[in-house]
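To start, the structure itself, in structure tokens.
All protein chains but one are shown in place.
In order of appearance the chains are A and B, and numbering begins at 1 in each one.
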Amino acid sequence: MSEPLLELQGLSVAYGGIAALEEVTLTVAQGEAVALLGANGAGKSTLVKAVMGLVAPSAGRMRFAGGELGHVSTRARARLGLGYCPEGRRVFPGLSVRENLEVAARVDKTTRGRRLDAVLAVFPALAARADARAWQLSGGQQQMLALGRALMGQPRLLLLDEPSLGLSPILADELLEKVREIAKAGTAVLLAEQNAAKALAVAGRAYLLEVGRVVREGPPAALAESEEVRKAFLGG
Amino acid sequence: MGGWISTGIRLPLIALAAALAAYPLLLGNPYSFRLATLAGIYALLAIGYQLIFGYAGALSLAQGCFFGIGAYVSAILASRLGWSFLLSFPLSLAAPVALAAVVALPVLRLESHYLALATLGVAQVALLAAVNWQGLTGGANGIAGIPPIALFGARVPDGSSLMLVVWLLAAAGAFLAWHLMRGLYGRMFHLVRENDIAAAALGIDRARLRLAAFLLSALYAGAAGALYAHSEGVISPGVLEFPVMVACLAMAVIGGSARVSGAILGAVLLVHLPEWLRVLERSYLIAYGAALLVVIIAAPWGLIGALERLRGHLLPELPPEPPAPRIARLRARASSEAARLLEVEGLAIAFGGLKALDGITLSVRPGELLGLIGPNGSGKTTLANVVSGLYRPSAGRIRFAGQDITETAAYRRARLGLARSFQSTSLVAEMTALDSVALGRAALEGTGLASALASGWRCAHLARARGHAMALLDGLGIAAFAARSCGELPHGIKRRVEIARALALEPRLLILDEPAAGLGAGEAADLRGRLERLAQGGLTLLVIEHNMPFLMPLVERMICLDDGRLIAEGKPAEIRGHPRVIEAYLGRTARAGVPR
Partner (left out) sequence: MELLQLTIDGVSLGAAYALVALGFVLVLNATGAVNFAAGDLVMAGGFAAVALAEAFPLPGLALLPLVLLLMAALGLVFSLLAYFPLMRRPPTAVFISTIALGVILQNTANAIFGAAPRKAPALLGEHLYHLGGLSIGRQSLAIVAVAAALVLAQHLLFARTQLGRSLRATAQDRETAEALGIPTLRMIALTFMLAAALAGAAGLLLANRYFVEPTRGNELIVSAYMAVVIGGWGSLPGAVLAALLIALFQVIVSAYASYTTATALLYAVLLAVLVLRPKGLFGEAIGRRV
């Protein structure tokens, strides 16, 4: 079997003495969609941020596409092929939809135009509002925009941090359907999601985090029925 | 007394002060007396500035203006109207204080740069007035022939006598400022500066503290200005120009902010700097700027801070003996007779179109233990913030202990007995655990300037508050950490210090925002036990928590929020099996088929 695209080994992160992640080991293969489940504060967001280089790990190794990530800057990680869709969307409010997408493609003008057309084709709702400022969009549209923006760099791995947060169930379903399409088309996805049912519908494999540790790993079917998932969220 | 001298950096400071006093006396020439006099005047100015800038943390740029106004008032009264010093001096203090009081209302509500530039605007107007109001101020030429200081009919001669008078006043000013700030009052400023929200939650009124500091800073500046006018004999609009302000700021920053001794050291150094840097001739102000830049980048704590660090590093001190615990009422204030302690009705709030709370109605009975859960972003902390007064709701009412508090300021709610803790730590890193908890007594001991002045030589307020704090720390099992700085405490201890601080307020209702976050299972269980004991003492608790194993056994009743709405309410076991709660957390599952 070839080397996984993303490989975390014994990854730990601490904020001011509080352990947010403890010895997490996780892999994502080329083109695989992996869900990261867990209650609030379980460490999902921290893990995604650590992969993106936005928080510094206190221990452990990270490898991506065959290289060490340890001392690579956040910006360089983006260029290596990590596409980041942050928690809370964080679109650039004063930029138009088109500009939000364009700014994320660090390539020549023609390629940029091609990618823009491709992304707008995936999200017709965004194409319809291409000249609107991002702050004028609804929450669902902003989330689409954040997702589209992450795709503009043509990532090999898409990191999604709680994309369904604050969306109505219908919008959340619609969005995760897009994620599923993206994964099907061959982009690997690491999806941190509190909404277990939705995430499991998208992913081919899932990890369950509890207080910073991986407590379970497996195919969606096994986790969906698991008492552990219920316990992680609602206590026992 | 020996112990008092050897603590902190008092010994080197005393030696330094002696050396500084000896320097002009040994040189004995008129010029060195003049410089020392000027240093004393600037020391007064900078001590005053320390109060508003160092302690209150407000970057006022009006200090130079207050100085200039003091100088002009003295000059006009003494030179034009022939008033005696003892009559003109108080007016020279009163004038800038009056101006400060007038501009305080609009200006002090502003933050950082808003405040800085608004105060600069005030200063610019004063300068323009001095230049253009020729009849009164002599315009660009200024006022000459200002008589020297005369006390009880006797002129104070230039040289060592004038120096002595100025430094006596500076010493009196320094003592007053030091005495004000060394007790509970000074610690309130520290908390307000570092975390004004936590201060409000303890019933500390930030606006009032800032006003007091601003007025006092004007008082000191007026005194400095008056002394300057009399000692120079002539003034020009230059006293109102920006370089005075820059010099004052540089003295405070370079000496060490929030330290009275820093202001004095900064003043002495910077007044002599041009002397020692004679090679630079008139460009010594470049050196001022460069020194300011270097200190702000490399040593933001200033020279006094550096000395303190050095002492802490070379000769670490034993922590002081913790005070004996006072018998604090660990139990809550007698709850009101009302059947409901807290009543929230139809509460709504939106941020940028997003409804964070949407028609929340709930109530808490006296003595009840209520849990509040909900997925990320469901509005739990927002609810705590609205109830404690940090946000104003767009709709709905809040009643507490039979009183409508919807419009009441946060610090007043705290004084009514509504206490809370925060999700992220809200302690001041450099403050000891003991003093952090003692600050919880601030509202009960009195937060005003008058009460700080009346506190007496022994700082009775602080001593009493520390006694209570010690009892609370003991009650939460962390008495051993009393003398440690909060910044170096382990996370679990910090959380307890925060709970102890909220309890020091003697609250009727305590809202805890994720008290178990980041705690290990053992720590969480221990905390739960202590909270249960407090509840048995009559304390009413509202606990926001994700950690279900922690929360479920603790509370009697639970409420679940989702998307800003209340979706379920009941006993913990009921909530756990509630289909809407499961849906909120886990999402709709194909198998469950829960109706929405």
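We adopt the following convention: contacts are C-beta pairs under 8 Å (C-beta built on N, C-alpha and C of every residue); 3 or more make two chains touch, one makes a residue touch a chain.
The shown structure was predicted, so the numbers you read here are calculated from the model rather than taken from an experiment.
A.B. asks: Among the chains present in the display, which ones are touched by the chain that isn't there?
C.D. replies: A, B
A.B. asks: Of B:Leu20, B:Leu59 or B:Leu444, which sits in contact with the chain we cannot see?
C.D. replies: B:Leu59
A.B. asks: Out of B:Ile296, B:Ala409 or B:Ala480, which touches the unshown chain?
C.D. replies: B:Ile296
A.B. asks: Identify the residue among B:Val125, B:Ala409 or B:Ala454 that touches the chain left out of the display.
C.D. replies: Touches the omitted chain: B:Val125.
A.B. asks: In the full complex, which residues of chain A touch the absent chain?
C.D. replies: Counting only chain A, the missing chain is touched by 52, 54, 74-75, 77-79, 84, 86, 90, 92-95, 99-100, 102-104, 106, 109, 112, 133, 135, 149-150, 153.
A.B. asks: Taking the full complex into account, what residues of chain B touch the chain not shown?
C.D. replies: Interface with the chain not displayed, on the chain B side: 57, 59, 103, 106-107, 109-110, 112-114, 116-118, 120-122, 124-125, 128-129, 131-132, 241-242, 246, 249-250, 253, 282-283, 285-286, 288-290, 292-293, 296-297, 300.
One rule holds in what follows: only the chains that are shown with their structure count from here on.
A.B. asks: Which bits of chain A are touching chain B when the two form their complex?
C.D. replies: 16-19, 39-41, 139, 162, 165-166, 169, 194-198, 224, 229-230, 233-236
A.B. asks: Where on chain B is chain A touching in the complex?
C.D. replies: For this pair, the touching residues of chain B are 354, 375-377, 425, 490-491, 514, 517-518, 546-549, 551-552, 563, 576, 581-582, 585-590, 596.
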